[in-house]
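Note that this complex is displayed minus one protein chain, with the remaining chains in position.
Note that the chains are named A, B and C in the order they appear, and that numbering of residues resets to 1 at the start of each chain.
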Amino acid sequence: MALRNMVQALNWALRQEMARDERVVVFGEDVARQGGVFRVTEGLLEQFGSKRVFDTPVSEAGIIGISTGLALAGMRPVCEIQFSGFMFNAFHQLGLMAARYRSRSRGLYSVPMVVRAPWGGGVRALELHNESEEAVYAQMPGVKVVIPSRPRRARALLVASIRDPDPVVFLEPKRVYRSLREEVPDEEEVFPIGKAEIVRSGRNLTLITYGAFLQECLQAAELAERDFGVTIEVIDLLTIVPMDTRTIVESVKKTGRCVIVHEAPRSCGIAAEIIARINEQCLLYLHAPIARVTGYDIPYPFFAREHAYLPTIPRILDAIRRTLEF
Amino acid sequence: MALRNMVQALNWALRQEMARDERVVVFGEDVARQGGVFRVTEGLLEQFGSKRVFDTPVSEAGIIGISTGLALAGMRPVCEIQFSGFMFNAFHQLGLMAARYRSRSRGLYSVPMVVRAPWGGGVRALELHNESEEAVYAQMPGVKVVIPSRPRRARALLVASIRDPDPVVFLEPKRVYRSLREEVPDEEEVFPIGKAEIVRSGRNLTLITYGAFLQECLQAAELAERDFGVTIEVIDLLTIVPMDTRTIVESVKKTGRCVIVHEAPRSCGIAAEIIARINEQCLLYLHAPIARVTGYDIPYPFFAREHAYLPTIPRILDAIRRTLEF
Amino acid sequence: MPRQPLVQFQVDYLQILDENGRVDAALEPSLPQATLLQIHRCMTLARLLDRRMHILQQQGRMGTFPSCYGQEAAGLGCVLALRPDDWLVPAYRETSALFYRGLPMKNVLLFWMGLEEGNYWSPQLRVLSIPILIGSQTLHAVGIALACQIRGSDEVTMVFFGDGATSEGDFHEACNLAGVYQAPVVFVCINNQYAISVPRCLQSHSETLAQKAIAYGFPGIVVDGNDVLACYVAAQEAVQRARRGQGPTLIECLTYRLGPHTTADDPRRYRSEQERLQWEAKDPLKRWRIYLEQRGLWSESQQLELERELLAEIDAAVRQAEYDLAHADPLEMFDFVYAELPPDLAAQRREAAEHVAQTDTVSASARR
Partner (left out) sequence: MPRQPLVQFQVDYLQILDENGRVDAALEPSLPQATLLQIHRCMTLARLLDRRMHILQQQGRMGTFPSCYGQEAAGLGCVLALRPDDWLVPAYRETSALFYRGLPMKNVLLFWMGLEEGNYWSPQLRVLSIPILIGSQTLHAVGIALACQIRGSDEVTMVFFGDGATSEGDFHEACNLAGVYQAPVVFVCINNQYAISVPRCLQSHSETLAQKAIAYGFPGIVVDGNDVLACYVAAQEAVQRARRGQGPTLIECLTYRLGPHTTADDPRRYRSEQERLQWEAKDPLKRWRIYLEQRGLWSESQQLELERELLAEIDAAVRQAEYDLAHADPLEMFDFVYAELPPDLAAQRREAAEHVAQTDTVSASARR
């Protein structure tokens, strides 16, 4: 075991998978010589050479498009979009083309590719470098979406994504890239796509999140337990699409109360979908409305105002309190 | 008053607005000489000339992008995307650029444009000609989304959209383009963006929809009233973003039961958002889980299978029955 | 230092078999007789099938579909230059080329009858699914070409697209990436003069579409797209260049869609009958038949025999396709979304199953 931050953990996953399977190729803007603007792909060029690790022009639709072609022809592309907001430039290639080759060809063709992208806000970055567009993928059937929150799972889920037979969008919460370290085993580790994880168990309220806000949620849970004399179950979704409804529903059946936290705009976000599923599968277990602590339905503000946009521990605590007191 | 189908009603709105305001220009693929593949823009070239009505190359990002520029410089562009699925090619221009000029420039610039697009399925069209991508726009703050269901409102809402100071995505349910006629007054008529309409009032269940499925919902409501001895309130959303939550919540407070119908994939769709809002604002009024009758979380199938994908009157009836019997 | 010329470029035009069937002997490629006849067969089949599909469509037995009438030569001529293990990425009008490549007619029928099964054929054909999103396939072709390049194999990828497609960002990004990586890909633009109603001159202000290659640093050439031989020779050159590791080529095939864009289209709204007649005189099939006859390879009676045979094949294929259509299970739409059906989607499948079964009875109730 070694202590690794998320950047190192992801780099480790890429190294191991590239060594294990020579069909894996890595490319994107500034990923080769530069090693990625966040250094996730650092050293890969040196280790695997320029045939398997290469830079691209500034061309997001191109990156997703050639990635699709590489996958169609039997490779295992792992491409990078420099910031996930720039996925918008390639939504047609991803959502209409890559996501549907399997169904449009009735299984003759498939697109086993991974699209990695630094995702989310909170790092004082420029406009359009802070997007949380994950809910949009839910309306692009055929893709899977994974968002790790901590280094160990990040590594194990990236491995699973690379081995997955379908296109996976792998969103990396850049705010935790280097902010925490975990034991990440050197040996191979895979965590299944489609499984949420109960990272803290409790009886009085289910707190659901994913990505960077897991940290705030864990802290809020601790504070709430102490201040309100309850226990809180924290679920880390990890896979956003397809969602692990069962883990959610079982927890809510037990706790009867639920708060959901994400950075993305509220309307039609992931929290809305979770609420809808709880409504469908265990409405009568609810003691209180489910609360959403999310980004607002406004463009992510330039960074001087981002602290007012993003969920905070006080906002989460407040939602927990209201839900408990309801 | 004249009986008009939706194509005629929209054409009428365009003619009147172009005559009224010379800043209005109309363009898109095949909109000028051809008059649009569905003939919505028929005759405009002849009436207003090639400076104000023009064809474009096959270039969706280009269409939305120049439309943005035209609006920035004080024009009132009404562009057409030939089928709404091709909006994916321009999501970056719409969601990241057009939608945000007002906020990124703190009101110095604004983008008063309308993007029209035939939308939805059910007409035995090719792959990618049947998309219902409306929920995606909810994650692009700064745009408004309007989806009319019948000719009269279609006309009045298109007028409102053209006069709106912000970008409006105007989605036209192609399945009802020519399938029904209504009295549409010759004189100017405007219907406000942001208002839902109760098209049938009732006490036992709220049936919410928009677009082409209003017809099926009205029929299902009638059948349900007769078969189950209840009355059903049918709400036509008309504006999807920003949503008229108040009308929904008031209705559900009264009926205590709700079924939502749309063609789009289920997860993170408009129905999910409606459920979330009801959960937040009137959970305790609910007598039963809210039911979703929607497209499935799969790519819209090639047309031989579309009948099994789309909501049907039996599916709606079934959801109504289960919700009533819960 | 004054203003100086920095770079210069030229784009050529190639025609070998002219509109009257006269061949330029100096440029004439030597193709085996069997190939010459196979070309004729594929072009004739494409034309006959086009007519039949038009009827099927009018009878409501098929969806709207794009006619390939008048364009039978271009794609086929280019595809002649490929090896069987090369990749072919079609647009939606290269029926004759697909037949040459071995695609069963039933696939074409099923595709336009609205079944994904139309895109299911032998992987050995190395033909990618028919794309609907204009221009999108050019990027997939570059990706496939890169896969071959990375693996060190010498397969070439050929991709087709229309004049309209050249306006899309995807086309640009594909060409640019192909240039940068010197990918073994051949871009073939089937310039049929229209994108639905929009004429070529409104698609781009450039004198030719071939010159767009200059923007990416690789060669472009214009060929008579109704001349199988010119298409073949230009493609052969491009394929060899790609195979030798010398990068991509853009071939612009000048042709004309003699029919409507699709069965839903009325071309009289946007073009003159006179224009159409001018192009009809350049019909690729007529020209090819003269060429064969001049070489003593073809006769009127052979033609009649061939048409009889092909019509019978078409009848059989339509029967098979309609049988498949009638027996298609709607619920299979869930089965090819992911390699494995996720649990929640399985639940949606069960939900759909209830309604597919119920439909009859309940819709009967709806009709009461």
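Methods note: a residue touches a chain if its C-beta (ideal position, glycine included) is under 8 Å from a C-beta of that chain, and two chains touch if they have at least 3 such contacts.
Keep in mind that this is a model prediction, so the values were computed, not measured.
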Omitted chain - touching chains that are shown: A, B, C
Candidate in contact with the missing chain, chosen from A:Arg4, A:His129, A:Arg150 or A:His262: A:His129
Selected from A:Glu22, A:Asp55, A:Glu225 or A:Glu250 as touching the chain missing from the view: A:Asp55
Of C:Cys42, C:Leu109 or C:Val180, the one touching the omitted chain in the full complex: C:Val180
Residues of chain A (touch criterion as defined above) contacting the omitted chain: 29-30, 33-35, 37, 55-62, 86, 89, 124-129, 219-220, 223, 227, 266, 296-299, 301-309, 312-315, 317-318
Contact footprint on chain B, counting only the chain that is left out: 25, 51-52, 54, 56-57, 59, 61-62, 64-75, 77, 92-93, 96-97, 101-110, 141-142, 144, 165-166, 194, 242-243, 245-246
Chain C residues touching the omitted chain (full complex): 1-15, 18, 24, 26-27, 167-173, 176, 179-180, 182, 202-208, 210-212, 214-218, 222, 247
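In this section, only the chains that are shown with their structure count from here on.
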Identity of the chain that, by mean CA position, is farthest from chain C: A
Chain closest to the middle, measuring from C-alpha centroids that were averaged per chain: B
Mean-CA-position distance for chain C and chain B (Å): 35
Inter-centroid spacing, chain B versus chain A (mean Cα positions, whole Å): 30
Residues within chain C bordering two or more other chains: 116, 133, 169-170, 333, 337, 344-345
Multi-chain contact residues (two or more partners), chain A: 92, 96, 103-104, 141-142, 242-243
